[in-house]
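Take this structure, written in structure tokens, and hold onto it; I'll ask about it next.
Left out: one protein chain. Kept in place: all the others.
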Amino acid sequence: MPNISRAEVAHLAKLARLAVTDEELDVFAGQLDQILDSVAKVGEVASEDVPPTSHAVPLTNVFREDVERPGLTQQQALAGAPSAEEGRFRVPRILGEEQ
Amino acid sequence: MTAVADLMDYAEVIERYDPVLGLEVHVELNTNTKMFCGCPNVFGGEPNTHVCPTCLGLPGALPVLNGKGVESAIRIGLALNCEIARWCRFARKNYFYPDMPKNFQTSQYDEPIAFDGYLDVTLDDGEVVRVEIERAHMEEDTGKSLHVGGATGRIHGADYSLLDYNRAGVPLIEIVTKPIVGTGERAPEVARAYVNTLRDLLRALDVSDVRMDQGSLRCDANVSLMARGATEFGTRTETKNVNSLRSVERAVRYEMTRQGAVLAGGGTVTQETRHFQESDGTTSAGRTKETAEDYRYFPEPDLVPIAPSREWVDELRKTMPEKPADRRKRIQTEWNLTPEELRDLFNSGAVDLVEATVAAGAKPGEARGWWVNFLAQEANSRDVELTTLPITPAQVARVTELVASGELTNKLAREVVKGVLAGEGEPDDVVETRGLKVVSDDSALLAAVDEALAAQPDVADKIRGGKVQAAGAIVGAVMKATKGQADAKRVRELIIERVGA
């Protein structure tokens, strides 16, 4: 059974890009623990021989023709941007590396 | 920025270690539209003009898979002798990065469309190395960021960044090799030859522009060393975005000598990404494994599985180009090339161009001469790829035709080609506008001949006296007078005719 620590919650918050407060860490640690404890029940019936279902529709091979469709203008694309410059989205300096 | 790394002498590296390579190549497909939306798939363009709700990752927008992208992926898989999955899915690779609009990359994870193949790679001396292919899978490209302020466009020290998503969602095929072992001192050469062969193959498939300079073909090189006789691989580094054939070779070689020094000094190689510096051929440390993301892959719920029918796969199998090794053999025989000539031809990256030029009517030797020598130098001096020179095989073939018919001398032919490269139009246009036609009008030539003979009466006498070889001096004078545009053979005939010898 899970026993999720504060440190683990902090790690999750980092992965999820949430600058959670110390107070939230405590609240979430308790709640996630409780929820995970309860949902772990799925393990009871998820045996080897049961295939997983990822999609609720039995569809395959849904393809699009390789034909252009009208998209957005630069103005439309940038209309909702918090900041823009020279036709581009302006964002604070990026520290991380590309993957 | 970083201290100069200790390097081990290359010979010593080989003596003590076996290099192990792994190559990951990303290829942008040349489909009309992006992988999951109908935006145009073209290089460049005004920023954020080839975008829509889907590739901008707007709330609510959904992907729909480009069938042509799947077709190209299967054809690449087949050309690499891969198995084609009977059923596979896309997955989401989750990580945050500003150039990725959804903050996940729609990619394939444990169910690639093509897997378990190989590519035979011929080295310069004709030795064939079989490179095993792990997988080829479909994914999408990211947008591009421009770093402003700080140190000249570099990400570090920038004040802020500007994002353009025109490239976001462009179809990519990632081709991953299995570990390449046992290549010893030839490892850097093998790496280069693999990328080169792959590039030729993709070009022949017509699935990509394969422009390393524009990023439509990008290579990441994994390198590790294992002590001679060891059975387990050493820790590897992954050098990212090595963007020319030469760089692939240099990066592998550099990493071998760097890792050799680390290991010999009793240290351990850090598992990390490294960045290649074109300027000095070195690599520098990037992200380490410890800080690597947990990508939390899971099947993409917005796209349904792909189950290529065997009929479709068989149809596509019929579209396969000639295998690279077979092609080498055929070309060598058909064009009667020495092993050295064959090597130079393939290394020049001009095979397709030469073939197309021959197909347009040129003789193989002449076509080869133009592309491998003159035009390769032109490309080199302009620092562009041969394929991007603004001249077509048909134009080169036309130039060789003009030479063969005597309308151009070889020297004039080079002028014509330069004119075409300068954007002056078709070869015939350049001949016309630059006035480069061989002077074959006898009356114009005769005037020049008479003038030369009059200027050197003593020489004229000698010729008249039977010393025909003395005509050379007059020929030279005429050629000089006509700025080289006369046909020397005809000039000689006219001189002899004139003196009545």
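Order as written gives the chain letters A and B; numbering starts at 1 within each chain.
Please note the rule applied: a contact is a pair of C-beta atoms (placed from the backbone, for glycine too) under 8 Å apart; a residue touches a chain by one contact, two chains touch by 3 or more.
FYI, contacts and distances are computed from a predicted model.
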item: Chain left out of the displayed complex - its UniProt protein name, from "Glutamyl-tRNA(Gln) amidotransferase subunit A", "sn-glycerol 3-phosphate transport system permease protein", "ABC transporter domain-containing protein" or "Beta sliding clamp"; value: "Glutamyl-tRNA(Gln) amidotransferase subunit A"
item: Residue of B:61, B:313 or B:446 touching the missing chain in the full complex; value: B:61
item: Missing-chain contacts mapped onto chain A; value: 4, 8-9, 12-21, 24, 27-28, 31-32, 34-36, 38-47, 50-57, 59, 62, 64, 72, 76-77, 79-83, 89, 91-96
item: Positions on chain B where the hidden chain makes contact; value: 53, 56-65, 92, 94, 96, 98, 101-104, 159-161, 163, 294, 296-298, 301-304
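Please note the rule applied: only the chains that are shown with their structure count from here on.
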item: Distance between chain centroids, defined by C-alpha means - chain A, chain B (Å); value: 38
item: Touch list for chain A against partner chain B, complex; value: 15, 17, 54-55, 57, 59-74, 77-78, 85-94, 96-99
item: Chain A-touching residues of chain B, taken from the complex the two chains share; value: 31-33, 37-40, 46-53, 55-56, 64-70, 87, 89, 95-99, 105, 142, 145-147, 150, 155, 158-165, 240, 273, 286-287, 293-294, 296, 298-299, 301, 303-308
